[in-house]
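With one protein chain withheld, the remaining protein chains of the complex are depicted in position.
And then chain A:
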């Protein structure tokens, strides 16, 4: 009798544990399920080419998602990432196709990378300053660049598609090291660097404190405004870099299309990766995992002949499910 009871309790705990493990590691479980499904169903899924395509496509989402994670960790949101990508992506070709850059290729190339990222960082300073000094809600503050950033990019390029042939610059998007796409390594370097920043530096601790409880952080002497600006600046800088990669992949820059709807992908990746929208948590590798899941779902559906439109609906379902599980865990 007692034995039976004991077993019942034990099995109950196991069940709880396994359910808890699933909700705690929902992202990993989801990834495994998708991978298993693909291995069984999708033709040529295990072909190296599939891997390369997915890596080169997921890189931009992952890079922006890392930045978005920092902003969400402060309790904010950044809607302007796609527009900043477009802006950076429009400026780069303008620089390296100019007469000056043709005369000085090395300097031109350096400027074509430094200037767009610098402009992106300035956008981040603006976003951060709006949020921390004017106390504007992040969704409205970043709405300004969401609307006008792409406008500036379109005005600069006159709305034209800029095509170019510049192998050195294109290396950002098409280069390979040991057979793997260059931007894959870039993602790893960025993720490790930002993870280190969050885990081992004062800035990282302060950022989480601000997101956890802003008032308490303020009272304990944390420079809340500076920390918040820092998060928006990093996010904008990474968005600028992602914009350059998109342009490099295509050897063309279309300001109307670069980074379109990227804010949604990045937010979705961050949320699927376990970032709490209320702030106070910044799972960097979770965001990368989220980006991979989003990309793989898109790929799975497309590779199996499901229309692009339906893939959108699936993405919507994933977002709702991820947040619902997160919500349930909290309660």
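Basically, a residue touches a chain if its C-beta (ideal position, glycine included) is under 8 Å from a C-beta of that chain, and two chains touch if they have at least 3 such contacts; residues count from 1.
In this text, contacts and distances are computed from a predicted model.
Q: What is the missing chain called in its UniProt entry, if the choices are "Sugar ABC transporter permease", "ATP-binding cassette, subfamily C, CydD", "Cation acetate symporter" or "histidine kinase"?
A: Not shown, but named in UniProt as "Sugar ABC transporter permease".
Q: In the whole complex, not just what's shown, which of A:147, A:161 or A:219 touches the removed chain?
A: Going through A:147, A:161 or A:219 one by one, A:147 is the residue touching the chain not shown.
Q: List every residue of chain A that touches the chain not included in the displayed model.
A: On the side of chain A, residues 77, 79, 130, 134-137, 139-141, 143-152, 154-155, 158-159, 264, 267-268, 271, 277, 307-313, 315-317, 319-320, 323-324, 327 touch the unshown chain.
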